[in-house]
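Heads up, one of the protein chains got dropped from this complex, but the rest are sitting where they should.
And now, chain A:
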Amino acid sequence: MYDFAYHKPATVADAVKLLADPDAKAISGGHTLLPALKHRLNKPSALVDLSGIAELKGIRKVGNAIVIGALTRHVEVATSAEVKAAIPALAYMADHIGDVQVRNRGTMGGSVSNNDPAADYPAAVLGLGATIHTSSRKIAADDFFLGMFTTALEPSEILTAIEFPIPEKAGYAKMKNPASRYVMAGVFVAKTAGGVRVAVNGAGPCVFRQADMEAALAANWSVDAVAGVKQAADDLNSDIHGSAEYRAHLVTVMAKRAVAAAG
């Protein structure tokens, strides 16, 4: 780790001010950032610790949506009675991130801002058609995830909360990478007021929507409907754990399982 200054602001406004320094970095659970710092892959001038900001915490039902504060830890989403009742697939997703230690430390805001292609949360955010609230605006999920580790957030912009519309039904299934246990290929399906949405994570360089599966499920919400839809391997990831073809195959398998889980 290189030396850095440390700040712990109490409000979003103060945090944004501190993040005006282009070399400063926000830290929430630290489960992604700290390992990167320890490996000296990152040399921030300052860490702006968001954990003291009360307005970033908590889970609320607002109208027909669940609004989750950025600092909410995975374990809190996994065990929230409100989330389990309204969007069980979201609670299930959170309950299957990493291991107990990871779920006790990692935060939703950190995960979604980081946009790791193999992370779980982005699939739920995109699959449910959520709205991302930031320190300065609201961004639709479809406009948020721009590419590998890249989002629509400006450098000094903070993700404050995410508003998840409550779907009619939703389901999530993933195949884990055997080594890292991050996602090798995952699919989040949802039947929402705005239509059927299918988001794929792990398989490609960034979470994406699977239009053919959406069309198939819109016509006929059933396991069989997605079973026949093949994911093209072009542009998918290929590494020592599996080829693009394998991941493409897994997308269909996971889509079937996600639909089955959604009921």
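Just so we're on the same page, a contact is a pair of C-beta atoms (placed from the backbone, for glycine too) under 8 Å apart; a residue touches a chain by one contact, two chains touch by 3 or more; residues count from 1.
By definition in this document, contacts and distances are computed from a predicted model.
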| item | value |
| --- | --- |
| Listed names "Xanthine dehydrogenase family protein molybdopterin-binding subunit", "Tryptophan synthase beta chain", "RNA polymerase sigma factor" or "Probable septum site-determining protein MinC", matching UniProt entry of the absent chain | "Xanthine dehydrogenase family protein molybdopterin-binding subunit" |
| Residue of A:87, A:141 or A:175 touching the missing chain in the full complex | A:175 |
| Residue in contact with the excluded chain [from A:62, A:81 or A:240] | A:240 |
| Residue ranges of chain A at the interface with the undisplayed chain | 1-2, 39-40, 175, 178-180, 182, 240-243, 246, 249-250, 253 |
